[in-house]
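With one protein chain removed, the remaining protein chains of the complex are shown where they sit.
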Amino acid sequence: MADDTSLILMVGLPFAGSFLAAILPTNARNMAAGLAGAVALICLCLAIILYPAVAGDGAVHNRVEWIPSLDLNFTLRMDGFAWMFALLVSAIALLVVLYARYYMSPDDPVPRFFSFFLAFMGSMLGIVLSGNLILLVVFWEMTSIFSFLLIGYWHHNAGARDGARMALTITGIGGLGLLVGVLLIGHIVGSYDLDRVLSSGELIRSHPLYVPTLCFLLLGALTKSAQFPFHFWLPNAMAAPTPVSAFLHSATMVKAGVFLMARFWPVLAGTEEWFWIVGLAGMCSFLLGSYFAIFQQDIKGLLAYSTISHLGLITMLLSLGSSLGAVAAIFHMMNHATFKASLFMAAGIIDHETGTRDMRRLSGLFRVMPFTATLAMVASAAMAGVPLLNGFLSKEMFFAETIETHVNSILDTAAPYAAFVGSAFAVAYSVRFIHGTFFGPPPTNLPHEPHEPPFWMRFPILLLVLACLVVGIIPGLTIGPFLHTAVVSVLGAATPEYSLSVWHGFNLPLLMSLGAFVAGVIFFLCLKNYLATSEEGPPYLRKVNGQRIFERIMVAISWRWARLLEGYLGTRRLQPQLRLVVVVALIAATWPIWMQGLALKPPSLAGADPAFVGIWAIAIVCAVTAAWQAKFHRLVSLMLLGVAGLVTCITFLWLSAPDLAVTQLLVEVVTTVLILLGLRWLPKRSAEIVPDSVPLMAKVRRYRDFAMAIAVGGGAMLVSYAIMTRTQPATIADYFIEKAYSEGGGKNVVNVILVDFRGFDTFGEITVLGIVALTVFALLRRFRPAPDSIESPEQQRIQNAHDDAQPDRKVGDTISDYLLVPALIMQWLFPVIIVFAAYLFVRGHDLPGGGFAAGVAMASAFILQYMAAGTIWVEDRLRVLPVRWIGLGILLAAVVGSGSWVFGYPFLTSHSQYVELPLIGAVPAASATLFDFGVFSLVLGATSLMLIAIAHQSIRRLRSARAAAAAEEEAA
Amino acid sequence: MSGLHDLPAWAALAIAFLLLLGSGLTLLGTIGLVRFKTFYERVHAPTLGTTGGAGAILIASMLCFSVLQSRPVLHELLITVFVTVTTPVTLMLLARAAIYRDRTEKADSVDTLVGDRGVNDGEHSARR
Amino acid sequence: MTWAEQLVIVPILLPVMTGAALLLIDERRHVLKAAVNVLSTIALALVAIALLDYANTPTETNTPVTSVYLLGNWPAPFGIVLVLDRLSALMLVLTAMLALAAVVYSLARWHRSGPHFHTLFQFLLMGVNGAFLTGDLFNLFVFFEVMLASSYGLVLHGSGQGRVKAGMHYVVVNLAASSLFLIGVAMIYGVTGTLNMADLALRIGAVPASDRMLLDAGAGILGIAFLVKAGMWPLGFWLPTAYNAAAAPVAALFAILSKVGVYVLLRLSPLLFGVEAGPSSGFGDSWLLVGGMATIAFGAIGVMASQAKGRLAGYYILVSSGTMLAAIGIANVSATAGALYYMVSSTLAISAFFLLIELIDRVQDPSAGVLAITLDAYGEDLEEEETEEEIGVAIPATLAILGLCFAACGLLLAGLPPLSGFIGKFAILTALLNPEGLTEGGNLSVAIWAFVVLLVLSGLAAMISLTRSGIQAFWAPIEGIVPRVLLMEIAPVAFLLALCVGLTIFGGPVMRYMDQTAQALHTPHTYIRNVMTAPRVPPPAAPTAQEATP
Amino acid sequence: MSTTILLWSLLASQLMLAAAMACAAYRILVGPRAQDRVLGVDAIYVCGMLLILTFGIRNGSMIYFEAALVIALLGFVSTAALAKFLMRGEVIE
Amino acid sequence: MRRLLPYPLLTASLIVMWLLLNSFSLGHLILGTIIALVASLSMAALQPDKPRIRKWHKIPVLIGRVLVDIYHSNVAVAGLVLSGGRRERRPGFVVIPLTLRDRTGLAVLACIVTATPGTAWVEYHADNGRLLIHVLDLVDRDAWIETIQTRYEQLLREIFE
Partner (left out) sequence: MELVLSIGIGVLIGSGVWLLFRPRTYQVIIGLSLIAYGVNLFIFSMGRLKTAAPPVLTSGAVANPADFADPIPQALVLTAIVIGFATTALFLVVLLASRGLTGSDHVDGREPSQ
């Protein structure tokens, strides 16, 4: 198999496996485990097969173009370091799968677990194998996501949910930081290709954006590796099933952070900023982690803090900027993975077999599970750094490095002391773990009766512990070459001389080790009794709970502050929104005028018709009064609005727009009726309910609104005046006037524009009308009047009561008397208006009028009948199917428009011609006329539909009352 | 303002007279609308415009266009007819509504609703 | 005219004719109406794809395809023109995809919860497609109105207090915006004497200095109208409420509506105020940038502050709009390309999310969906339709599938890898940081830094909020209520998400398309030339035959 | 001369009609009751119609005639609706 | 024929209307006839009472009277307005018992009464035929009853009943 294909397979297989596992049935436990194991095994084998290539050529590449224009490609790249990690990831994955097969309960949806697990594994492999930084970020965030799912696997447990969320939030923030950092690197280097970036160290370090880049990248790395001050998510992630912890917190997830730091070590390390930031974070994590670990009562908590501490150790090593430190760091990454994985698994066995992980309740388990205990003890020893185990070797290197001077500073001077103290703490918590769990009196009162777990559950631990031993005893023969390959791939030419051997002579590091060992044991002995009963967490610092602080901050920022800000910066009320729209538009219009100035012709009334001035004086007074009266005197306001409308119509007429005048007049009539129909359903409102004194704030608001209204009105006035008094540029209108008759076949240019030149606008516009009518209809189908409007209007009740009370009258006499004569006239006007509508329609193309005006006129004929005789009367006689008219109108217009297709012309190409009819003479036969008929049909339908739909509300109420009465009768 | 210059003097003068008459009558009608004290008096006012006023102006219009176009232009007749037929509808409906409103407020018989008494005591808010 | 050229108008005509024809079918024949609607939508999708393919055909001269359709066979700039180019084709396809998902989803039950759903649905498509295709400013207004009118109907579809309240705000604010639109168009006409966009582009540079302030003021007012529709802060407060109130399929389709405003700005800003515009060049860009960023910030805050998923989604639309606006304000090709990709991805995702919300809410309260329709909608309606038993197949493993879809939506919305949400965001970010191209570097302004930070933080806000609501929906319930979800409800969600996956996998070609689109937008010569010289179909040999083009 | 007289009388007549409209508007504004206002609306519509007619004469054009016709034929619809609303509280029953 | 032409008078009027609106030509006559027919047919759908005119020749008489009265009352009312407050007016209501029952006749009467400045139709009770009118300057109540009844009602009854 080609090497590059193997790379793809290594990343792809886990995802494929994940998908397969996801679709397995919930109870397919063994199949899921087998699948996961097989995938891990194949990955492991692939890694092993790839070793020669990696060791020989330095790196295996596979590049698949993804989005080349963004320099985002699916580039995989395996060098020694990546290989080491890939091996570690797949090997430990294999072991964890085996372990998990026994660990997971049949009640759990195990396939889902393995699905997440495999996806996580694939993401982790993706991180280590990415040859493109953006791709790395992709996988990086995917590990966050899948770890979230894995930690929250037992989501019925609130702790799991919170832990998962916190892990995701912290690592997600880190991931975003990493993204920004990577983007900055791309900005500096000009590429996201890892090879190019790795060879641009000098460029990056000398770039002005180096510090921000560094900070962002470290934000990613430190959060992922749970380094101070982002460490607190890790202990909470212990709510995950133990196999998850064993995998995530040994070889993967948290290792991704230090992996990244090591990966970028040649590019970023060696500066003072790097030293300080990384060093400080590492040292704090190292010390805090180990100190906190001592005081944990939960085994997994202890291991979690220990993980923080060990990763702090690695971080410290990387911070130093010395190549030997880097070697030690890489070495410790591997060592920590092996012993920590085994320890987590052991903790899981204890939990699984006893039902608890609380060291206060556990003791003397050595008696019941000696084999497991032995393994755990060896692994703990490795963790404590006991000689002949792998942990010892890297710790010695660590000591040796801390003693050296790197960047002369307090931090550097403090390093050896910190190393010593931290190691002593490590010994203390390791001893505590072993002592508290396996020794002491036999366990009592445990949830389960403890016993050894099945062999295959112990087996992974056994293998890992063996590895700890073998590496610890004969490092040079076992891990040596692989480590070297890894180191060389990171450090390249800067690879230092180092030796991997158990015995380096009796030197200061060894002395420190011994001292730390002794100090740690003594420290433990001092604390032993206290720890047996103490609360979780170290004394005094218990209250400083990172998790709680984080939660508080999160809740404050993401919830309380966000809501407050949402309230401050936004509104759910309509009026402020409208004010904003208006103000912003005002600013948008004022700004350019303000900046550039506006030259205005001096205002003058010369040339103005006095009558025109007069009617506008009326309109202005009426408009202002309409605005003023609209709250309490609705009818007055409506009438005044009508006056303003009438003056508008006359203005159109005066200024040479008879079509507009006719249309506006017709619309005016229909609108008035419409609003009157609506008024029936509005609450009574009279001035009496107004409190005498208006609160100050309301007054202020009113003045503000008033000022805004004046500003807007003044603006509109200025702008319209300015434009009206400027000479008009050459407009496209000239063309229309010239061609209206010769090509459009009509003399009324406006109408020709409407049905021909710009018929498409009309087509859209009538559709709007149709849509609105349908909406009105739909909304009224569900109309439910307010309780105080359900009754008949007061007038009708009084009149009916009056009729009822008079012996010679019956209910309804008043109305029939009232309408006796008017109704007759209105009825006889019906055909007259129809003829008038026909007139408007027919002459439209040559003179003012047209389909729209005709439609509205026709609709008023119907309305008049409804007004005269009532809904029921009319509908007994006329079948009004407005919805059909709407549909037919649109269809007709569209069909006429597309008729031109047949002749190969675009939509709406009109065909106009005067046809000689016998007896009649030349008749204009433009296809536009048919189009106009569609308009007519639609307008008629839409207008009637709206008015009738509202009118129907009155009789619907009657009908429902009648139905209710009938139902009552039936019941009685 | 083309066409008007083509009008013969007699027509121009006749039109001018009719126009002034019509608009004068209309104005008088609306002045009545302002001046009359009660609603029932005011009802009469607009009819001055719809009969005399409109009649005069429509005749002026007919005259003008008939002369200008040298053919009888009679479509103004339609306006006359429509106005004559439609104005009463509104006025009838309105007058009856006013009666009703006064009755419900005064609970009186019609016959007391005469003259200045009983009507319009300055209720300033239109009801609904 | 070739069929391909005639096809340009089909995305407008097909919906309107379908909508009209649906009116002739009796209201009670749901199945027939639904079938007509679905078939028409499918046909529309096919047409849109064909047009996209056509727009993406390489031309001999290597200039972008700009197909001009002269309505009524009147030459530009006098008649109305439709213009198909990569951008409009892209928007058409996007619309069709959302429509397809929404219509199928609605068949589960929403389409019966009020009259004329199908007609309004088709008319909305007509309006949206028209807005994307038209090359005429006033015709744009008309299509905006078509779109808005049907959206008014649809937002109120199903009635009920919440919808009516939200709908009222939606209607009023948009009416105000429509007035601004008219004023803006009128002013531009008053100063330049034309309505055709391409012609306008030619004339703007030549506007005399004494009139320029009026032109700019008109353009500013017009811009505000679009910004109201795009939901820019502080003009978009109506949006989350309205979208939250709308029925699920309606909200899903509405995801495209806020993009119409964005589209217009995207189209007009470089066309009218590009380098050719003389002193007006670059007009409004900095306002867009600042406003866009404010919108991102406000949207992100709202996303975090929202408990109801519908509101969250609504606020996310603001984030998405803000991102687009700010990217338009940046006015550079690669940022525009990235923004286009981002827009497609976020629109699909938000649409899927709107559909999903209703299904997820059933996890917490299985009766929620049904109640939403019937509770306060019917009242004492006598014409109440008979409540039919739901038709369709309920799907197994509902929770897992819902969870998966939710996760996918979450990733897309938060811009997390590996889905297209991340790629879109990354494309914008990398364009911001490398305005001259990745290998060129260049100086970065404070505004760009602010934009970068906002983009990143808005993703974070989405992540936090979505995690919160996801945990609440899927992990918190003690009793595992398995809601009844029909195949035709989940399939559209899956379809939209699959499109996002497709966008991810085929990121390369898609991004290339976006690059070319952005390139054409920023160098509109071809657009202008093709519109202004579009040949008329020669009139039949009539005596009055006019010359083909002026 | 006669044309001048005609033009002046047109002007005067339009002014008078505008004044008539003002009077009617006064009634609408002042009321005091709704029916008075409706009366004003009715009157103002008639005045408007006459104004349109005079305008047509003034321009010697019949093109403005439709507008007057619309008022004559349909203008009453809104006032009748208003009146009916006053009487019955409902325009269409 | 009756189906096609339910209201011949209406149809004819509509044709006249059409021809007045448009200039007279053969084409318009045909078109107008078609439109008028359609309009009459739609009117038929409303099933109004069919007015029957018995004495055609009285119509000009009526029109003449109305025109004269309108002229007189125009002058009278204009005078009233001009005189302002100087002359005392006595507005008042008059109840007029009518025997005319034909709806069309009543409608014509209503139009006449209302269109004439100075009188206004206020209320009509169909059951007892009592008509309430308002008169701007009510000098003599009985004279008004007399005028309405003899000058108009009688004529209308002749025409319509």
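Per-chain numbering from 1; labels A, B, C, D and E assigned in written order.
Keep in mind that, in the parts below, a residue touches a chain if its C-beta (ideal position, glycine included) is under 8 Å from a C-beta of that chain, and two chains touch if they have at least 3 such contacts.
Predicted, not measured: the structure shown is a model, and the values here were computed from it.
Here the chain not displayed is in touch, across the complete complex, with A, C, D.
One of C:182, C:290, C:498 or C:537 touches the chain omitted from the figure, and that residue is C:182.
Here the missing chain is touched by one residue of A:388, A:667 or A:878, and it is A:667. Remark: the omitted chain is touched by one listed residue; of A:8, A:280 or A:578 this is A:578. Contact with the undisplayed chain is limited, among A:365, A:750 or A:824, to A:750.
Counting the whole complex, the residues of subunit A in touch with the unshown chain are 572-575, 578-579, 582, 603-605, 607-609, 612-613, 616, 619-620, 623-624, 626-627, 630-631, 634, 637-638, 641, 644-645, 647-648, 651-652, 654-660, 663-664, 667, 670-671, 674-675, 678-679, 681-683, 685, 705-706, 708-710, 712-718, 720-721, 723-725, 728, 731-734, 736-738, 740-742, 747-750, 753-754, 758, 761-762, 765-766, 768-769, 771-773, 775-776, 779-780, 782-787, 789, 846-848, 852, 939, 942, 946, 949-950. By the touch rule set out above, subunit C reaches the unshown chain at residues 138, 142, 145, 149, 152, 156, 159-161, 164-165, 167-169, 171-172, 175-176, 178-179, 182-183, 185-187, 189-190, 195, 376. Across the interface with the omitted chain, subunit D contributes residues 59, 61, 63.
To be clear about the criterion, only the chains that are shown with their structure count from here on.
When every chain is represented by the mean of its C-alpha atoms, the one lying closest to the mean of all protein C-alpha atoms is C.
Summarising the inter-chain layout, the chain whose CA centre lies farthest from the centre of subunit A is E. A straight line joining the Cα centres of subunit D and subunit E is 22 Å long.
For the pair subunit B and subunit C, the distance between mean C-alpha positions equals 55 Å. Taking each chain's centre as the mean of its C-alpha atoms, subunit A lies 73 Å from subunit E.
Chain contacts: subunit E has residues 17, 21, 110-111, 121, 123 touching two or more partner chains. Not a single residue in subunit C touches at least two other chains. Going by the touch rule set out above, the chain pairs that meet are A-B, A-C, A-D, A-E, B-D, B-E. The part of subunit A that touches subunit D in the complex is made up of residues 609-611, 614-615, 617-618, 621-622, 625, 635-636, 638-640, 642-643, 646-647, 649-650, 653-654, 658, 661-662, 665-666, 668-669, 672-673, 676-677, 679-680, 792-796, 799, 815, 818, 822, 826, 829, 832-833, 836, 840, 847-849, 857, 860, 863-864, 866-867, 870-871, 947, 950-951, 954-955.
In the complex of the two chains, the subunit E residues touching subunit B come out as 17, 20-21, 23, 70-71, 74, 77-78, 80-82, 84-85, 89-93, 95, 110-111, 113-123, 132, 134, 136.
Here subunit A touches subunit E in the complex through residues 808-809, 813, 816-817, 820-821, 824-825, 827-828, 830-832, 834-836, 838-839, 842-843, 865, 874, 877-878, 917, 919-921, 923, going by the rule given at the top.
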